[in-house]
Every structure is written in structure tokens, then in C-alpha cells.
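Please find one structure pasted underneath; my questions will follow.
Shown here is a partial selection of chains from the complex, left in place.
By written order: A and B. Residues from 1 in each chain.
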């Protein structure tokens, strides 16, 4: 199950590495399950002091492995299933699961941080990026909206015009822009070294104080997260069932299609 | 009715131009009605893909045409009337109407963007400004608070100390400051060309995905907008009925007056 993920715990800090470098760490069903399994496992370890997230190979993560996921409709449905609306589904939990962990989580970013990859990074508390990394909310290209929970961080971290632009346009931005807009916490040549240094600093603090502080900011920093998670998913279902989403996919594949008039929103 | 506004639809994008250049596009009753009429008309067009807002002449809009509006008390009351508190009144709808439109709305700004003019621009999703433009929350000069809905964007876009300063002081800031503080999305020599290029990019995306994304951010990005709209209006009524508001007007007219002690707030 967890062959997609490497999780090494050194001095109470888990270094979690996305391990599918030949596919640029794209998210297939096994990857989703592996991330959630590792989150669950780490949540139980009260000795754990922090998490550093990284990706093997040339990219952090290029997003959803669409081909693999669409090959099995039952799998895809499972990914989006929720028992109640405000809950996070599997697709959201690969991002929000890091928010819920009561330890500091740092994402170390390089290469492409696109689509689902960016959503995962947005679940971390801090994002340290290399100058070569590029970020994109990729979902718009497929006629979708980002529905993996990263919107929670985008409303906390960014001017809302810039957040809306990234979500609407699916533009790819470089590390400089991402830093200026607040998506990257720090930009430096060796973000792994920076993360380790920052984590060492936090190890000097009480694990309870860190957990309490993180919870305070996550729960009270912004209004009802559950409603936003519910709205993401509900809107995504409407998009997936609509015709324009299929037209968007056709356009991405180079076919000449015109969009239909929009539905009532 | 709509002689104050020019609305040209080219390739499914509406270019809406404030057309009262001899009065610097100041907002009289006819202008309020014309903007709301055009918003209503555009909201019904499911083929519409976007809106670009601009102003004819040397300024985008210098705000309320006070002389014209105060000449008819019944008109002014109509402007501020609401059927229920959380609803937007006419004064607010010239701004919030753009937020409610399910297509991207871009404001192209030049010259003075003052008072009601800034409020209209704050209703747009993106604000592209020329280096010569100046912005001001002008209402403070008249002993009022800004009550046209622009506060919604000011709490999403800016550090709250800077937002509060602009609203309290009624300072005029230049384009550089506005960009640094987050009021302008982009600053460039030809913001109309930029808006058209950005809009062309969004035309590649599904109209449903854009509408869903905009709604997600507008509804869940910040807490209960309705309550803020209600509070704006209620506070404004108290100010208008108070004596210090009349003193503020007298001071603006160069008369020597002292403010009375403030009411209980």
C-alpha cells in the first residue's frame, strides 16, 4: 500500500518523500491511499515533533495521474465520496490531513508543484521553495475548480484577487512570483537545509505549545473551513456533470470546440 | 435611462464604459440607475464571458455627484433604502453587483478613482491601473464612512491597518502605493491592453469553472458579507443624522467649525 511513500523518522521528525519519480510523483489511487495512511500513522505518534514533506526526482509533484484514475470510475468516486458535506474526502485529505496533524509540517518544494501537488503543499504550515520551482492551480485547464482543500490556505495567505486569478486562469507562476504573492514562505537555494534548520529551532519549543498554537490558528484564523470544503466538492460535482467540463478536456487535447453558455451559478 | 453608460459586447466580453466625461463620470441618480440596469441585463446573458469596466475622459470616476443627489431628498433616500439589512441597497449594488456577476470582472483604472469611483472598482475581481491613477476612500471628508460595499474587498485584499487608515483618513494614494497595499492587482502603462490579454486567457477556460471558482471565493473567502453590508448602512444613517457630519461638510467648505464630542459607538 505504502510503496508510493517513503517515511523516515529521524530524531522525532518524519521526512515524508513522495516516491514515484518516474511519473513525477503524480497522484494515482495508490498514492492517495499511501499519503492518507502515513498521515493516520503519524497522527497516532505522540512522540512525533514535526513533518518535512518532499518529493523524489525532478519534480515535487505534477498533480493527478488522470489516465490512471479515470481508468476506474469506482476508484474516482471513492476519492470524492463524503459521509457528510463539511467533512474532507480522500482528495481533500491529502492536503487538509497535514493541517490537522498537531505538529509543524514543512513542505520542501522543487521543480513542478502543480495541481494536486500544489494542493498537498498548501496543506503544510510552511512552504520552502527552490528558485527553480513552478506552481500552478492546474484544475482550471480541465474545466474544474481546485477541490482538494488548498483553497483554505489560499484564502489565508494571499490577496484574494491574486488567489482568484490563479484558480481561474490555471497560470503557471515561478518561485519569485509565488514568494511575492505569499504562496511560498521562503525562497532559497537549499530549502531542505532551511527546513531542517527551522525544524531544529522548533524542537527547542514544547510540543504541546506548538500543537496548541497550530490549532488556535487553524481553527480560528479563518471562518468555517467545513463549509468551504463542502462548497468545493458540491461545485466540483456540478462541473463534472456539466458539458463544459468535457469541452475543456477536448480543448486541452487540441480539439477545436466552443464552450456552451454557462449554467446558472 | 442608460445614457450614462456605454455597453459594448465584443466576442462575449462586455466593455462597460462610464460615459459622463464632462462631469468626470461622477455618480448622479441616472448613473446609479444605469449601472444597476446594465448589471441586471448582463446577469441574464448566459453567453457572457466577462466584463471590462472603464471610464471615458480624464478620470475613471471622481465619486458621488453630491450637488445633484442632494437636490432631491427622495432620490437620496431611495439610494440608501433596503428591504432587509443584509441586502445591498442601490448605493452598494453599483459595487457588489460586479461581485455577484458569475463572470470575471476587470476594472481598468486611470486618473481619479475616488469615493464612489473606488467603491465601484472594488466590486471588480481584478483592478488594473495606469501609473497616473490616484485612489481615495473619500467619504471620511464628509464625516461619513464608506458605505458602498467596497469594504468587502478592502478586508480581503489589504492589511487591516492600511485599510482602516484609508477609510479613516480619506487620504489620496498614488498607483505605486495602491499596488504595494494590494488595492491594485497590476500596475502598467496600458491596463486596457492588459485586461484584454488577461480576459483572452480566461476565455480559454470553461465558463462554468470560472463561475464556480468565483462563487467559491466570494462566498467562503470571508465571513458573512451580509452583516458587513448591514453594518455599513446602519452606521451611515447614524452618521448622517448626527451633527458632526454637518460640521465635517462645513469644514470641507472652508468654514471654521469645531467638532462636537462623539456619540456613544
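Keep in mind that, in the parts below, a contact is a pair of C-beta atoms (placed from the backbone, for glycine too) under 8 Å apart; a residue touches a chain by one contact, two chains touch by 3 or more.
Here the structure is a predicted model, which means the values were calculated and not measured.
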item	value
Assembly size in copies, with 2 chains present	3
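Just so it is clear, only the chains that are shown with their structure count from here on.
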item	value
C-alpha-based rotation, chain A on chain B, 0 to 180 degrees, nearest 5	120
Geometric centre distance via CA averages, chain B-chain A, whole Å	35
Chain A to chain B touching residues, read off their complex	139-141, 143-146, 151, 155, 159-165, 167-171, 223-224, 227-228, 231-232, 235-236, 238-239, 242, 244-245, 247-248, 251, 259-265
Chain B - residues contacting chain A, complex	46-47, 102-104, 125-127, 153, 156-158, 182, 185, 198, 201-202, 204-217, 219-224
